[in-house]
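With one protein chain removed, the remaining protein chains of the complex are shown where they sit.
Right after this comes chain A.
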Amino acid sequence: MKHADIVRAVRAAETTWHPSESSSNHLTAAALRLRCGNVAAATPAPREPRQPLDVAEVNHRYAALTDGGAYATQLRGRGPVALPPRPISLPPRPIPPHPPTPTPPPLPTPAPSRPGIVDWRTQQGRSVITPVKDQGGCGSCVAFAVTALVESRVRIEHGLTVDLSEADLFYGSGCKCAVGWNPVGAISHVKSAGEPLEHEFPYVDVDTAYRALPARGGMLVRPTSDDSCTSVDDRKNYLAHVGPMVGCFDVYEDFGTYGGGVYRHLVGERVGSHCIQIIGYDDTQSCWICKNSWGTGWGESGFFRIAYGQCGIDDTGSILGIGSSPFYGVGGTQLGPDYTPHDFIGTFDGSGHDKILRYLPAEKEWSLIDADHHLSTSPSGSTSNFGQVGDGRPFWTGDFTGSGNTELTFYTPSDGNWWLGRNIGGQLSWSLAGNTLGHGAGANNFGQVADGRPFWTGDFTGSGNTEITFYTPADGNWWLGQFSTTGTLTWSLAGNTNGFGQVADGRPFWTGDFTGDKHLDILFYYPGDHNWWLGQFSTTGTLTWSLAGNTNGFGQVADGRPFWTGDFTGDKHQDILFYYPGDHNWWLGQFSTTGTLTWSLAGNTNGFGQVADGRPFWVGDFTGNGRKDVMFFYPGDANWWLGEFGATGALTWSNIGNTLIAPALA
C-alpha cells in the first residue's frame, strides 16, 4: 500500500493517532501526484546503461545491506533472469476497508496499590529509560529491546547509566539481520554471556562477524533472573512495581507513519513482527507506553503508545516472540568490577567547594559530582586513549602546581610516566608530568616504583604545593617529587634511612605537621625498640630524621590498636592518639616545635566496655572549636559519643545522641 494512501486513510479516519509530519507527508500536490503514480508531470529519469536483469544481484543489494549475502544465496536459482510473462490474473487491490478496530479487552479491576498510569521515564522522580537508539535496516529489534531492558534494570538496581552493546548481544549469539530473534533467546544469552558496553563493540546494521573482547569480564553486565507475564493484569503489576519489560507485536504498514497518539492498526497489511521495550501503561487511554528502536525522528521522539490488544501485543500464543508473546523482564543485574567507581574528593573545578571526581573504569570516563544542595553530575573528560587507568595503578590528589584547585596525578607502571590531571574549562586536561623509568627528559631511572613501596603526599617543604615522596626499600633512599607551576615533575633525593635497617617492614607511618612549622612531617614507630622517629623536610627538600620519643613502658603498641592523628589540643601541631584495649586508656602524643614526642594519659573509657570492637570512629572538628574531636557510634544501643580534648589534652566523653529510630545507620 502506498505511503501516501496510508497517510490519507489515517487522516480521514476518526482515530486516536496521527501520521508523522515527515517530509513525505508535506509533498506538494504535484509531487504527491508523482509519488502516487501520476507521471504526467514527471521528468523522465536519466537512463542508465542497459544491463540484463540479474535476480541474484537485485536481491544481493538488500542482502548485502543486512545478512552479508545469505538472503541472496537463498534466492539463488529462483528462476530466469528476465521473468517470462506469466498469466497472473491478480485483480487490482483496492484499499481494504478499515478493519474493525478490536475492542480493547475489558480492563481488569486495578489492584488498589497499582496506579492508573505508569511511565518509567518519570517513575520515582527520575527516568530509568536510556536514550532511544536506531536499529537501522537490520532485524535486530529483539537485541535493542532486551538491551534497553537490561540498561533500565541497571539504572534501577545500581543507579548507573550504561550504554550496552546491542551488537555484542545480537551478533555474539550468531544472529543474522534477515532472520531476527526472539526475546527468550536474547534474555537467555545475556544471562549466560553478559553484555559489554557499546563502545567495546559498536553497533552496525549489517551482519558482522563477532569478535571476542579482551578483558571482557570486567565490563560485563549480567542479569541473573527473568520473569514473564502473560495476563494483562500481571503485566501491569510488574510494570507498576518492578520495572520496564519487553514485548512483541505485529507490524502493519501504517505503523511506520505513526507520528503520535494512541496507535491502533487502521490500514495496510502485516509486514512482520517487532520487539520493543514496554516502559509503562496508561489506563486512562487504555494503552501501553513503549520505546521503539527506530531513532528519535519517528513517533513521539522515538516512543509510542499502542492501544491494549492491538496487533497481537496482548496475545500470549507463542513464547517464541512471534508477533505476540508474553512480556518479559529481567532482574538481579550483576556488574563487572569495571563498574566500581574510583572517587576522589576535592575542589577540582575552582568552584571553591568540594566535589566528587568519579572515574568509571567501564566507561573510561570522568565525571564531577556536585552535592551542593542538589546532586548533579557533569562529564569531565575521558582517558580512553590511555587504556584502562583503573587497573589498580596508584592515584594521588592535591594542589600539586599551586593552582588553588585539587589536581590528580597517576603513575603508569608500564612506561614509568607520571600524568597530571587539571581541570580546565570543566574538563580534566591531562599532561605528561615526568617519568621514573629513566627515558623521560632529565628524569631519574628509578626502575619500577609501583612495587608496593609506600608513597605519601603533602606539603613537606612548606612550598604551599602538594608534593609526593616515596621510599625505596632496596637502597633506603627517600625521594621527593615536586611539580612546577606548569606541571613538570622533578625528583630529588631527600634523605636515607640506611642506618635504620629496612623500614618498609610493615611498621606504621603517619604524616602530619607535628611540629607546627607548616611542613608535613613523617612519623614512624619501630616495634623492635619502641622508638618513634620523626622525619622533617627542610624548605630545600632535605629530609632529616630525629628520635622523637619512646613508648617502652607501654608494651608493644603496634599490636593492631587504633591510632588517629589530628590537632586535638588546638596548638596547630598534629598530635597522635591511641586507645589501648587492655586497659581502655587513651594516650595522646604531642610534639614540641623541636620534634620531641611526649605522651600523656588523656582519658579512659572503662565504663563503656570494650570500644575497640569494630565500631566506627571518626576524627574531626565537630564542635568548631579548632580542636579535633573523636566520635564513635555504639551499635549495641545506638548511642553516639563525642570525645573532646581540652587545651592540655584531657579527653572528656559525652553522649551526643541516639539513632535508635534510624536503625539503617547501624
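Heads up, the rule we're going with is that a residue touches a chain if its C-beta (ideal position, glycine included) is under 8 Å from a C-beta of that chain, and two chains touch if they have at least 3 such contacts; residues count from 1.
Convention: contacts and distances are computed from a predicted model.
> Name the absent chain by its UniProt protein name; which of "Opine oxidase subunit A", "Diguanylate cyclase", "Proteinase inhibitor I42 chagasin domain-containing protein" or "Putative phosphonate transport system ATP-binding protein" is it?
"Proteinase inhibitor I42 chagasin domain-containing protein"
> Tell me which residue among A:Thr15, A:Ser152, A:Ser165 or A:Asn182 touches the hidden chain in the full complex.
Per the contact definition at the top, the residue touching the missing chain is A:Asn182.
> Please identify which residue in A:Ala9, A:Val118 or A:Cys141 touches the non-displayed chain.
A:Cys141
> Pick from A:Thr15, A:Ser228 or A:Thr257: which residue touches the chain that isn't shown?
A:Thr257
> Could you list which residues of chain A touch the chain missing from the display?
So the residues of chain A touching the unseen chain are 1-3, 6-7, 20, 22-24, 34-35, 37-40, 42, 44-45, 47-55, 57-59, 61-63, 65-67, 71, 75, 78, 82-93, 135-142, 177-183, 248, 251-253, 255-257, 259, 269-275, 294, 297-298, 318, 320-323.
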